[in-house]
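Shown here: the complex without one of its protein chains, the others still in place.
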């Protein structure tokens, strides 16, 4: 049997038995599965942070990797468990918007509502679908069970609104804050597609909340103390930071807020 | 060589080299071993928490998995290192009661005092038997070394007292608190074997310390603010919680305390 790669992203932490139970269930169904922890330290119920974290690294994994996300505030309600099938990957998790970025960046071929109890761990608890639905479903997907056996195709998966950066008439760029990391660094949805190297060479300012970054740096070391500066982070997005301080707190900004690149 | 699954449960945390050293030792002896972290965040020396955590997920792993537990306040003393062989699994760890639940729930075929230095990492340190005794012993077990080579059978392994729930003459059920998780949720030893769906339908109250839960819910979302409520958790036990607060602190209870289900 081919080695199958399954990644896990949850808000379970690592102190309890929850992650281990998921791994035991997967390996009981498919001993050839290889499991990689993406992270288990998503803030409790923060589907936006889970979506962002997945977005930043899912494509570094080999083709056909199965990415499982269990950040699931609606566990036990009637939110749907789903399987998302794209050209390159498969994704298993709750239908709560956690795959919103995937719907944008991947060629999605099918979204399946997982309904077949045969592929669940029974009895299904009300509080732990990670173990009882998502882990076993992912394991069966890794064993190449046909999706038609596992549920029905749907065409209305939940996704949260991700505004695209806008090019303004004066040449400025309006984007949004999509993530704030634990250091208070602010990640925007602006990439080099909008803020090209050509535009950068002419010089820009970046307005964030109450502050303004006067320049876009290529190395952190160049920033002055207390300086809000912008840079392109390792995930490809324009980010804003202040050395050793929280840019988010200093600028009084938060996820969803506007950010504007002003071209000189 | 068949793939052998070995799980690790310790109180070592993940910041130091301790867990890595155990893994290196295992893989040096059996390169085909596959290691799964159960958790390394057991509170220091808390054998009760380790026993409970193991109990909640060991059976989700495939048959023949080797579960290693190193929560070992007696390291360096003359407490015995043991191998517990059951119909389905093998367990390696210190003989300090950490396998007490296993002795109840599994068909135990043999408990072996591990004494053969040939299967240890030498010289054995006084402070790190996880690396020097338990990891190599588990690795040799995974290579199917005959137990007779590794030590001698014993018939008096240490176990801590786990009181069974009692059915009282008035139909009430008396149980005990067996675990308090990091959210302050209180896990009791009462299961659906005692508190059947039939009894539940008639309505019950659950007395815990200074408080009383007026109902057993199936979904957390139904609980009111500050309400102590009961529910069956994902490990199959009756648990008590208060939304966003510590039920254990509010009820002023602790591990070992009595809990009583009052039938209406």
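For clarity, chains are labelled A and B in written order, and residue numbers in each chain start from 1.
Note that in this section contacts are C-beta pairs under 8 Å (C-beta built on N, C-alpha and C of every residue); 3 or more make two chains touch, one makes a residue touch a chain.
In this text, all values refer to a predicted model and were calculated from it rather than measured experimentally.
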Of B:61, B:128 or B:231, which one is in contact with the hidden chain? B:128
It is residues of chain B that touch the chain not shown, namely 14-21, 23-25, 27-28, 31, 35, 76-77, 125-128, 131-132
Residues of chain A touching the missing chain are 3, 5, 7, 14, 36-42, 53-54, 56-62, 65, 181-182, 218-221, 231-235
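By definition in this document, only the chains that are shown with their structure count from here on.
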Just give me the whole-number Å value for how far the CA centre of chain A lies from that of chain B. 33
